[in-house]
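Missing here: one protein chain of the complex. Every other protein chain is in place.
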Amino acid sequence: MPLLKLGIPKGSLQDATIDLFAQAGWRIAPHSRHYYPDIDDPDIQCSLLRAQEMARYVERGTLDLGLTGLDWILETEAEVEEICTLTYSKSSNRPSRWVLVVPEDSPVRSVSDLQDRKIATELVNFTRRYLTERGVDAEVEFSWGATEAKAVEGLVDAIVEITETGSTIRAHGLRIVEELLVTETRLVANHGAMRDPARRARIEQIAMMLQSALAARSKVALKCNVPAKRLDDVVELLPSLHAPTVSHLYDPQWLAVETIVDAAMVRDLIPQLRAAGAEGILEYELRKML
Amino acid sequence: MPLLKLGIPKGSLQDATIDLFAQAGWRIAPHSRHYYPDIDDPDIQCSLLRAQEMARYVERGTLDLGLTGLDWILETEAEVEEICTLTYSKSSNRPSRWVLVVPEDSPVRSVSDLQDRKIATELVNFTRRYLTERGVDAEVEFSWGATEAKAVEGLVDAIVEITETGSTIRAHGLRIVEELLVTETRLVANHGAMRDPARRARIEQIAMMLQSALAARSKVALKCNVPAKRLDDVVELLPSLHAPTVSHLYDPQWLAVETIVDAAMVRDLIPQLRAAGAEGILEYELRKML
Amino acid sequence: MPLLKLGIPKGSLQDATIDLFAQAGWRIAPHSRHYYPDIDDPDIQCSLLRAQEMARYVERGTLDLGLTGLDWILETEAEVEEICTLTYSKSSNRPSRWVLVVPEDSPVRSVSDLQDRKIATELVNFTRRYLTERGVDAEVEFSWGATEAKAVEGLVDAIVEITETGSTIRAHGLRIVEELLVTETRLVANHGAMRDPARRARIEQIAMMLQSALAARSKVALKCNVPAKRLDDVVELLPSLHAPTVSHLYDPQWLAVETIVDAAMVRDLIPQLRAAGAEGILEYELRKML
Amino acid sequence: MPLLKLGIPKGSLQDATIDLFAQAGWRIAPHSRHYYPDIDDPDIQCSLLRAQEMARYVERGTLDLGLTGLDWILETEAEVEEICTLTYSKSSNRPSRWVLVVPEDSPVRSVSDLQDRKIATELVNFTRRYLTERGVDAEVEFSWGATEAKAVEGLVDAIVEITETGSTIRAHGLRIVEELLVTETRLVANHGAMRDPARRARIEQIAMMLQSALAARSKVALKCNVPAKRLDDVVELLPSLHAPTVSHLYDPQWLAVETIVDAAMVRDLIPQLRAAGAEGILEYELRKML
Amino acid sequence: MPLLKLGIPKGSLQDATIDLFAQAGWRIAPHSRHYYPDIDDPDIQCSLLRAQEMARYVERGTLDLGLTGLDWILETEAEVEEICTLTYSKSSNRPSRWVLVVPEDSPVRSVSDLQDRKIATELVNFTRRYLTERGVDAEVEFSWGATEAKAVEGLVDAIVEITETGSTIRAHGLRIVEELLVTETRLVANHGAMRDPARRARIEQIAMMLQSALAARSKVALKCNVPAKRLDDVVELLPSLHAPTVSHLYDPQWLAVETIVDAAMVRDLIPQLRAAGAEGILEYELRKML
Partner (left out) sequence: MPLLKLGIPKGSLQDATIDLFAQAGWRIAPHSRHYYPDIDDPDIQCSLLRAQEMARYVERGTLDLGLTGLDWILETEAEVEEICTLTYSKSSNRPSRWVLVVPEDSPVRSVSDLQDRKIATELVNFTRRYLTERGVDAEVEFSWGATEAKAVEGLVDAIVEITETGSTIRAHGLRIVEELLVTETRLVANHGAMRDPARRARIEQIAMMLQSALAARSKVALKCNVPAKRLDDVVELLPSLHAPTVSHLYDPQWLAVETIVDAAMVRDLIPQLRAAGAEGILEYELRKML
């Protein structure tokens, strides 16, 4: 069987990605010296490379499959097949977004004020297209990092930078003018690989396992014991995705009820369950769910 | 609905507290620049501040609810309502306690020997009251840290310091004279907030979830398969908090038994269960239990 | 009851060993100052010491029980009773092995080419016996560390070194000639302790709990809901260690199936289960299994 | 001879202080376990303690001599003799100052606006006196740290905090209302110790050596060769503190000139010296100067 | 007077550059939050930015003066005036050079073998021009880092990477095909700034001070006492840059000789000086020399 060539994003997402694959069922062990990371699946060969470059190598077929951000797919305009979105490893509760930023006291109030201005960003191609589509002609140049400092120090008129909460931007005395792009991690595949039935099956299996691992992170299993006569009151409170599992206790007056709910709603659900007569309420973590 | 203002202890307890809230159902994301930490509940506003100051701000109503130590509640004599005790994040198996410490070769053998002596401590008010109640008149002064060194170097006659095992104290050539206070973390609320039904309900919900998360840390779910005819032998071994959940296996000769036990007793219980005929014994972690 | 004296390996295995004991049911809290680590079992006294020395102290009876590597048992030729093998804390998916290593351009092609050569290793006694058994007379000397550098810099002709993947060895421009020993962690006991029924019972309890904790790491619980009429198709897919637990759902058309499988096979099993009609598939972690 | 008891500030100033003493001629070696630091002078005994507490122990005579900040001398109102000011270990080119700080959008514009407000600070006594002297009645409370966050989060109305450049304050969205105190490090002695001729001589020796080491840090020795006939042009450029040292070169047409100048003026002086005919210009560091 | 806008390279060269300016006579204090670094010269304003971008901002006049590598000047083809070369902060004794690298077993033996191959590098423009000048048509693409891994993992056919000793390259199983560019740090100025006499004078002053600080790092002052009658023997051994400084000792039989020599030759010179009768040989460091 042909090897499936898989790209893992190097850097800030690396550890979170390896953890996600471990939960999904593949153990990846990176070496300290940049050789191929070891994976416990003889049909897969891993490479570690920067998210910025992933889509390019998947498009070209050097890799069959990779994880990268929507931002870098759009930046490189790589022709790849987007298999699914995978949301993990966020440091806050808010999405990552690329925003147009200027000094607090800048006259720039909207994208249209950027005509003939200088803009620094790591996302040069995307920013140029964004401005062109809005009829703005500006000089967009590549920033090798410390982009915020360039706006603070007046080296450029504006920057396009990634942020979650915007607090670092405000702390620098900068102001967000507008949001250009909300980004998130995507699993992308090479078109040729998807036409090959063997590799397509492996890609779909990997996508299914990664998604079931992620789904399990936002859900929990909830169990409780309910007096038989109050079963309906309890079941009514539970989300109706599926019928809960009901089983019999040693003490015949009681029934055991088990169901899957959003982790985030448990804090509100438990007091209601207790009011409805449930006892012995237990919450369990899940490793996979689909 | 009015916001509930919640204080999270900054410093050594911070990460453990954020972990506990995550298990209880609230995701708190601290910012690097001291703004309010982000919390995924629009009805709550978090502040990070030192345990020493928490009770004062809760008493005054600047905060509705906070976590702090019994030691700092007593030190500040703040008038707050103690909702519950929460024991988490201990580095050893022993409680934290404030002890009176002197050099190994000091003539001080009991609190009464401290008359007219100099004592350094971070817990000045509590120590003064403790001595006054025992009829001892001594000079108690605030120590900004490195308190043990002051006893070692002879800058003061005695210190009052916090310890778990006492091993650091002994390693400095110091001796514990007596224990003044055993401390632990408390959830405390403002009296006014508790008289407001809406905030009281939120406070009680938070207390219930934190307690159910902590309870889950010291319990495990135990499952096993038992030959139907030996069910009574097995059930007899199990703690009688609640009837265990019994269900039927595909193979009708066997029953499945599930119960909750103290994690610490499993190491002794499992050999007994095996002796009683149990097979396929499994232990699961819990995330909440109440 | 006599105390059981238990040796925990200090250094690279220490944290992993303490984690394993925690999962098995014993909380061990090391002190920063080399006193006996604290353990929450009044019948056990822990010592922390290097894996290299463990077997010697167990043989002599200074310890009743300890964890160490097969390599160091063979090196010291200590007379101890090997209770069980415990595989944990590997950084890669491959076993640890002691290999004979020479510079890439060395004429040495097999152990027999080592006649009259100089060899540096931390495993001196084992290496000498290995060579003697093969009729090779060479000078084997103790290396205090940085053993690979000695081969690179020509201080010796060959080294015997431990490795998992061999990548560090190759990165130094060195070559593996042959494998001398595959090693792994062993639980070893003093012969006298094993003849004492009380201590033997404790040793067997500890071994059982450690093994059940390790077994739980490579297995998961899998649950799913199955249409009653497709039960046989699903059960057929499941490994036949034990009959799965089947129970009834609130909706009588569906059955709940629960079983234990190798974590590593889930990634292949789930797609098959879905094809066979299973829904609501859930994977849970285990803490113990036996 | 009586020991001189010397207090070294623990914490952020510790390493810089030990370096300064090394340059001044005393080697201090701190132990890891809070015993007296070792010093290579049999007549001195060192203690390490917090700058905040230093003046109190010097006043009381537990120490004869110590280094601390003017801020903490004023805060504790300790009766000590100020021997000299020692400016070292600044991270910027600006002095440390305690400032009154409020949120950017606060109505507070001057100290007089603080009437009946709440203020948090580590410098409680000084702040209270400062306000009382200006006829302002406010509630000043001790802050255990993270003081800026208290202003940001609205726990108090204002804070009094130490800063050099103010950039952290502005980055938090806070505003400096006014400067209360410029502080710097002082060498302070006990009055009794200064009345004892033996200890007074040691204290003056230490002060002289510390000052000569600090003076050497801001000065450099400059040497150059000058054509004999242009000597006056060169000497005229040099600061007139002292006559420069002039000596003869092997080549009789040239003279060697050596002088001490401010390190900060060398960058402007050297081009002028070259224009005046100087060659072979050399700059040397100094270790002591007086 | 107009401010001189100076760019300091951010990142690996930053600390070494700040140290060099300190020795040259300017104290630069970077802030933690990317504002302009503080400099103790009211006529200069500093910015911190990446070496890769420096030449571009100097060309455009956003900066008057900056430090960057020859490699990045050539990469950006920026029109700037090269004031001088500054060699500092090398981790080995060898120059930094950009080399063409392939896997050990690649058929590529020279640049001409790269026709139609894929090459990854951070230095895209320079590499493209280098190939075009040699008539080679290849695909050169930007690498965001971990460039060596791309050659090891076969993502590209060759890379162009920077190295000093080549040992990391060899340790990855890669081979250097040829050297494309030896690089070093350059001080570059804007053409317009150089036409403005005031700024030109400041730029030349800065260049002179930086060069005199660097020169001082490779030279030392050597002093010795020589019997008057052996003066010629000693002077003959000394390098003839300048006549040494000779002065008279209190003891008239002896002369003092002082000279400046390469630090690297002292180890060979001292034994010769002793053989020639020199005594009391002393070596001093220099801070500036010109």
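Things worth noting here:
To keep things simple, chains are lettered A, B, C, D and E as they appear, and every chain counts its residues starting from 1.
Methods note: a contact is a pair of C-beta atoms (placed from the backbone, for glycine too) under 8 Å apart; a residue touches a chain by one contact, two chains touch by 3 or more.
Computed from a predicted model, the values in this text were never measured in an experiment.
Touched by the hidden chain within the whole complex are the displayed chains B, C, D, E. Considering the whole complex, the residue from C:Y57, C:Y130 or C:Y284 that touches the absent chain is C:Y57.
Contact with the chain not shown here comes from a single listed residue; of C:E153, C:D262 or C:E279, that residue is C:E153. From the options C:R128, C:H172, C:R230 or C:H248, the residue with contact to the unseen chain in the full assembly is C:H172. Although one chain is not drawn, the whole complex shows that of B:R27, B:R129, B:R170 or B:R200 it is B:R170 that touches it. Contact residues of chain C toward the unshown chain are 10-11, 33-36, 47-50, 52-53, 56-57, 62-63, 141, 143-146, 148-150, 152-155, 171-172. Although one chain is not displayed, its contacts with chain D can still be listed: residues 24-27, 29, 31-33, 35, 38, 40, 205, 208-209, 212, 216, 221, 235, 242-247, 260, 284-290. Residues of chain E in touch with the missing chain: 91-94, 165, 167-168, 171, 220, 225, 247-251, 254, 256, 263-264, 266-268, 270-271, 274, 279-285.
In this section, only the chains that are shown with their structure count from here on.
Minimum number of contact steps separating chain A from chain E: 1.
Our note on geometry: chain A versus chain D, Cα centroid distance of 51 Å, whole angstroms. Inter-chain spacing, taken between the CA centroids of chain B and chain C, is 35 Å.
In chain D, the positions touching at least two other chains are 171-172. Contact between chains, per the stated criterion, is found for A-B, A-C, A-D, A-E, B-C, B-D, C-E, D-E.
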